[in-house]
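The complex is shown incomplete by one protein chain, all other protein chains being positioned as in the whole.
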């Protein structure tokens, strides 16, 4: 931690800061520059509350942490890449994992049809929402537990494990009973009660980046889950909110290699929510392979024009086939496989 | 709803859209322009899922809703301004309401001292966090129910009602037992399970704007609470996330008169989180009065340099007194009172 | 400057960085922490190019500058507030300065009428655009030099000095011949050739913040003007671009007290562009007074519904009168005067 004093801070004030720094358990090293004094502090500065305390002194200009605030999720502490198993599927190694299916589970026929299409095209995990976080209370909210049963039926038919979103702590145990992987949606990335709860189950977690979350915040949310004992976390870039209006979100494509630099956890891309426009899903999915993502999560609907949600960004079955065949060519180059 | 067809859409495609529009329950009015055809549709277009369905047709350029997606929160449906009572305090009328206190409840002495300072300065509601949503799992997470008991003790001592945050649905009943007003924090503004739950209690709700939420989304979240039967919602601007780094957030000051144009619900300002810097809190609090806010929620700590959280943005007791005396002068001009 | 080495940097690498630091003219102080080594460097770190050089070494994690990159504009070097004179009007002291008028100069009658209304209401400077930066090449581009002549005629009639925008270096001398103050618009805040050119004239400069510029960048642009010898710079907050769509821009109200903390230059607010909606201009103008702005620049048009540009955000004459009478009440409290 570096404490920067204001220009003109007196010697008494410097001494006071130094005393405070010691009180907080750090070892201070004052460095007197031409215009300012800075105090370098040796110690573990991961707990930000302590830093804020110093920042509230009137003669302190700023307090700059040096250490990354996350430990368990950091590549500095764990060099080897983590591989997360979902059923027989391994995310984070040389297998490239495609999770696909409709936004919402709508009916038995729809989800089974979806699973069959997805499997036939070579994808390995089925996705489908049973609990839907919708911005309007008047929109379809999902089939809830019935949706989970239908997903399980589709799994039985096709053998595909499934991932589905859980939106509140009291549902976690029930969703974990059915699902192979639990998704934390973008709007819940900082729902800390929910993060703690999924940290206590023995199912892998798909953690989506919040729409205005920094990479550091995403990794802090992974840290929440991991701090409860669940180390099987997969990170997901799904677009962030910017001023651009043409797309639903802005796909932060470099977040994927950046997260791989910062963390040992697997990272996948959601090209459907990142763009919100079906015509952009295939090129962005390919970009995901290009930047080294460990997989994709993609919306595909047997009949998008009849979907109860996200129809405009869902691929049709032929488009999904096209996407799979295009990414396969890239995977060969990258030395990966489905 | 206006459906804009792509340039070059065929007559058959137009007919198909018109049929779809009827199927969805709207009355279509095609208007043929020089370059494009648009189809104006009469009906209630508040349910976005239906719109997305049309947007997924390849020859549709865009679908533009006309009606605001919220009803209960809208000024179009309720002309009269809502006044929300918290104990004896009325928010939304000519009384200007100041809620103040520390970020976190830390101890009995600290919260009682805070309540006394706050009351002596003329504020009407005590604030203090018992359940703290913290971005790091290693930071102080709040005293939980013990914190609620201490807040109740401070209320007993001073007569001030209190507002405190609730972070998960299963805590709602317990928090509502103690508190006079329940706060939904910025990170939970789209925690829909939580919104529904607080919609079912009979305590007023302080709903903070999410850090990357539009005004429309804030009003949709209010609609969630109201759709469950709880109409006592107070909106709160608390700064949004932008590229600017000098302040913790960017205070969207015009959101306050904008929300008053769009909704009948009371609107208050949080100058502490909006800026994150103590030196900016007083001027921004005054700006809140200037733009017509119905009140403020402000962080004040008896000893900010010892605060376990948000020390750098908490006012000291003398600064809080100064803020109160400055806003009082403005309130006289505005024909309002504490 | 603080150079943070990566975890695991070898001793040889540390020595190399230390040698590089000396080569760049800094005095290095290595500090060995439990996990990382940081090297504090004493010297003037304002030139960022040097920092980037170190950042490109593979075993350097980050380089953090300590000094603010601007000198002439900084309050650290000049404690006393600068007062800028525009004709007889003094911006930056106890006089609160209102600049008002139409977006574009449209005709002799329109600009003279505007000047008379503006003066009668108590404003001290006329504004009006002769060179209009328009996002569409098909929109009205301004009357150019004829517009300057009409502004001069309005000045002759009313005695009001005027401010007008200059958009390209080759026009600077001509515009400076007519105008009392030259405006650099938001889109040109980083048009460095233009900044240098207006730095060489002896007319005060109104420098508007770019729509995605940080406060630091705004001050760096002021530094450009000042580095050429023109110290009469007035800063202007005019709203920044965010994800919010209800308003044209988001008014960053706390930028005003923040800029007053960072710089000795006067700071004014443009509530018209900051909001883009006439109904929000008056409350936001009052907020400007509340946060300590030295003045306002406001769009007023004799007949907004006939304006060739910015009609939707221009006040009508009665609204402008109302704004002036409302801010006057606040100015009394603040010990300021028109």
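Letters A, B and C name the chains as they come in the text, with residue numbers starting at 1 for each one.
Here, a residue touches a chain if its C-beta (ideal position, glycine included) is under 8 Å from a C-beta of that chain, and two chains touch if they have at least 3 such contacts.
These numbers were taken from a predicted model, which means no experiment stands behind them.
Of the listed positions A:116, A:145 or A:252, the one in contact with the omitted chain in the full complex is A:252. For the chain left out of this panel, the touching residue among C:89, C:105, C:167 or C:274 is C:167.
On the side of subunit C, the interface with the absent chain consists of residues 46-49, 52-53, 55-57, 69, 133-140, 167-170, 187-188, 190-194, 196, 211-212, 217, 220-221, 223-224, 227, 241, 278, 304-312, 314, using the contact rule stated above. Think of the hidden chain as still there; on subunit B it touches residues 2, 4, 7, 29, 31-36, 38, 40, 42-44, 64, 66-67, 76, 241-243, 245.
Counting the whole complex, the residues of subunit A in touch with the unshown chain are 212, 214-216, 240, 242-247, 250-258, 261-262, 274-275, 277, 279-280, 283-284, 286-287, 289-292, 329-330, 333.
By our rule, only the chains that are shown with their structure count from here on.
Taking the mean of all protein C-alpha atoms as the reference point, the chain centroid lying nearest to it belongs to B. Fitting subunit A to subunit B on Cα positions gives a rotation angle of 180°, stated in steps of 5. Separating the CA-averaged centres of subunit B and subunit C is a span of 31 Å. With centres taken as mean Cα positions, subunit B sits 26 Å from subunit A. For the pair subunit A and subunit C, the distance between C-alpha centroids works out to 38 Å.
Multi-chain contact residues of subunit B (touching two or more other chains): 212.
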